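Okay, structure first, notes after.
One chain of protein is taken out of this complex; the other chains stay put.
Going by the order they are written in, the chains are A and B; count residues from 1 in each one.
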Amino acid sequence: MEVEDGGAVSDRETGTHGGSPPGWPAAIGLLVTVVGAVGFVVAFVTNASTAWLGGSLAAALLGLGVALAYWGRDLAGDEVISGPYPAPHDDVPGAAALGGDLEQSAHVITRRRLLSRFLIAGVGVFALSQVVILGALGPRPGRSLFVTAWRPRSRLVTYDGQPVTRDVLAAGGILVAFPEGHTDAADSQIALFHFIGGELKPQPGRETWSPEGFVAYSRICTHVGCTVAQYMDEVQMLACPCHQSTFDLLDGARPVTGPARRPLPQLPLAIDPQGYLVAQSDFTEPVGPGFWDAG
Amino acid sequence: MSDRRLMRSLRTAFGVRRSPLRRAAGWLDENLGGGSRLLREELRHVFPDSWAFFLGEIALYCFILLVVTGIFLGLFFHASQAPVVYHGSYQPLVGVPMSDAYSSVLDLSFNVRAGLLVRQVHHWAALVFVAALMIHLLRMFFTGAYRRPRRINWVIGLSLLMLVGFNGLLGYSLPDDLLSGAGLRIAYSITESIPFLGPTLASLMFGGQFPTSGIIARIYPVHIFLLPAGIAGLLGLHMGMLWLQRHTEFPGPGRDDGTIVGTPMVPAYALRTSGYLMLVAGVLTAFGGLLQINPVWLYGPYTPWDATTSAQPDWYMGWLEGAVRMFPGWDIQIGGFLLPAVFWPAVILPGLIFTPLFLWPWLDGMALRDGGFHNVLTVPSERPGRTAIGAGFVTFLTVLLVAGGDDVLASAFGLSLPVLLRTLQVLFFVAPPIVALLTYVVFRRRAQRWLATGR
Partner (left out) sequence: MAARREGPGVLQMSRSAVHNGERRGRCFCRASGRPRLGPLAQLCVVLVVLFVAAGPAGASPQASPSAALEASASAIPAAEVFAENCSGCHGTKGEGGFGPPLAAAGFASLVAPMVEKGGIQMPSFGGQLSNAQIQGVAEYVAAHIADPASHEAAVADGGEIYRLYCAGCHSTTGRGGALTRGRNAPDIAQYPAAEALAAMMLGRTNMPMFAGNTLDVRQQTAVGLYVGVLVDPPSPGGRGLGYLGPVTEGAVSAIALLILIFLAVWLAWKSRTAAP
């Protein structure tokens, strides 16, 4: 062993009594790193696929990782040392002194009791007052959750703006529709159906809402707001793909299974003299999931 | 030895008296006003050795990888929902109107070199990050590492888990694709369901009634700066405390609450942990290069009138999704007001899960009447009660997780979805206590045997 200037000893080259472990796994790792790194450059320059880019880069990283890990695990030797854990109450006089110092420094403030109280009140009121800034983040909901873009005599149009006439939807089909001029109104989307066999059950107070067997419901699920898109033709149900709430289209879209509780709001329909389907008015209840004021 | 002699001769020949490292140490002494003694001690910082102690490092290195890949992504992503018409290289979407954000992710995936690789590494790293955090937390739990003086560190760690999970949710919502957009809608509705304040809170968070044109731009600074800064800060505290308090150790010869035995920081441990960083990065890069994840071009841009089945959040939110699926529609009418059913599984249940988790070190201390300092871990067999509670808790979360993917499982394995759902609802109540009881019996027997025979 050698003693260098400084007096400290450092001789770790032989990790064991019997000779140091061979370094070839680390060497291979570093070789893989070099190959991988070069491969990555080539792959990048030649605009190779993600697999080649990722594979070469991964090889470079893994090679380096194996080399370093192996070095640390085997070549650095099985050195074991011990030491003390920091113990509680290692320095009780010191902590007491610190406590005393802190108290003394704080005494400047605490000895003026009335002013201290004012200070606390002032800081507290100031801090609370800043909460109001959160109000800038967005508008109050107001009536927006109760109103969609449907108005009396709004014509139904398809997603590409074509007005819906009575012959667009033969029996047994589904059509997604919006109010005319508002094909971007997410809360106004409806699903239109056409039942001609008289199988539609009349809902109390809504007898005039489904002319000639056309019936329209909001497509926003009353559970957590996903788009109710699964039309099951055999059983005339509309189901939601998110959590499988299922609504009976022949019975006012009331939920028959799944976590939804409220039926899908129905849009009152009419057919105008030119044969276009129109809405009689907006929905009579808020669309989508429930909330506190929906009552 | 001969290397040293050779170097010595060379240095003398070139007129250099001391080795570079010695010169660096001298520089420190001259310029930084000391600290040599402290640094020398810390070079010999003792790290106990166990594979179980690497789990936190998996999480740490995933975080580093996420930051590095995230910087790359941030140079290309447009956090704007301004409508654009796509004219890039992915044919099935050419001419389709979409947000600038989604279009920029398509460009990143198809037109930026290594863009898709970095995107996929970023996403895989996020999934593994949360998984590693959970495994790390379970290791802490099952070995009693949360006891004094590490109770605050346990709280910091749990906070990290929550921040990371939330940041992941925000992250995969940034591309504004159909799948994540549907998730944002659900998040909005869950917020709405909070009594009294819900609709206002949801409107403040999103900037109006869903869908808003500013939500992506709002999520962006939270995801790339605010939460990562919070995570980095807490992580610094977490590791600082770990450093000062020293790492816990498993029981063994020469080890007790006052003595730590292990490997010195330099050189062995530093080498190993740097190697592990490369290995973590390498494995995740391999996944990112070879296994496709989140193919947003197949999902399409988010439009509020589109929908897809097999719609799930990323796996670490699956437990919340499962709770929402399993909970029946028990809306409550209170006079003229409505308390929607989803409030209970989506708002109250997470509180019920996390609150006892946060309080666990104190609950455990009170139950065992042991609030003392512990640096030596207790293996699971030593504490059959704790192990049983932990096993029951894991079972509970697993049932929720499985329920979150129930439609995919049903269609993939040809099961009937209503039957599967009903089974999971029953298991929700029945499985955790059964597993806890079985675990208790098994581990109690092991503990008794261990006490009798000495291992």
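By definition in this document, a residue touches a chain if its C-beta (ideal position, glycine included) is under 8 Å from a C-beta of that chain, and two chains touch if they have at least 3 such contacts.
These numbers were taken from a predicted model, which means no experiment stands behind them.
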- prompt: For the chain left off this view, which of B:G252, B:P328 or B:P356 is in contact with it?
  reply: B:G252
Contacting the left-out chain in the complete assembly, out of B:L66, B:L137 or B:L179: B:L179
Message: Using the touch definition from the top, which of B:F77, B:Y299, B:F327 or B:W360 touches the missing chain?
response: B:Y299
Positions on chain A where the hidden chain makes contact: 1, 7-9, 12, 15-19, 21-22, 25, 48-52, 54-55, 58-59, 62, 66, 69-70, 72-74, 77-84, 159, 168-170, 172-176, 227, 229-235, 237, 239, 241, 244, 246, 257-258
Query: In the full complex, which residues of chain B touch the absent chain?
result: 41, 44, 49-55, 57-58, 90-96, 109-110, 116, 120, 124, 127-128, 131-132, 135, 178-179, 249-255, 261, 272, 275-276, 279-280, 283-284, 286-287, 289-295, 297-300, 303, 305-316, 318, 405-412, 414, 416-419
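Here is the rule we use: only the chains that are shown with their structure count from here on.
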Query: CA centre of chain A versus CA centre of chain B: separation in Å?
result: 15
Message: List the residues on chain A that touch chain B in their complex, please.
response: 2, 4-6, 12-13, 44, 47, 50-55, 57-73, 76-77, 79-88, 134-135, 137-141, 144-145, 159, 176, 186-187, 189, 219, 223-230, 241-245, 255, 257-262, 288-295
- prompt: What part of chain B is in contact with chain A in the complex they form?
  reply: 1, 4, 18, 22, 44, 46, 113-114, 116-117, 120-121, 149, 182, 185-186, 188-190, 192-200, 202-212, 244-246, 254, 257-264, 267-283, 285-286, 288-290, 304-311, 324-325, 327-331, 333, 335-342, 373, 375, 407, 417-418, 421
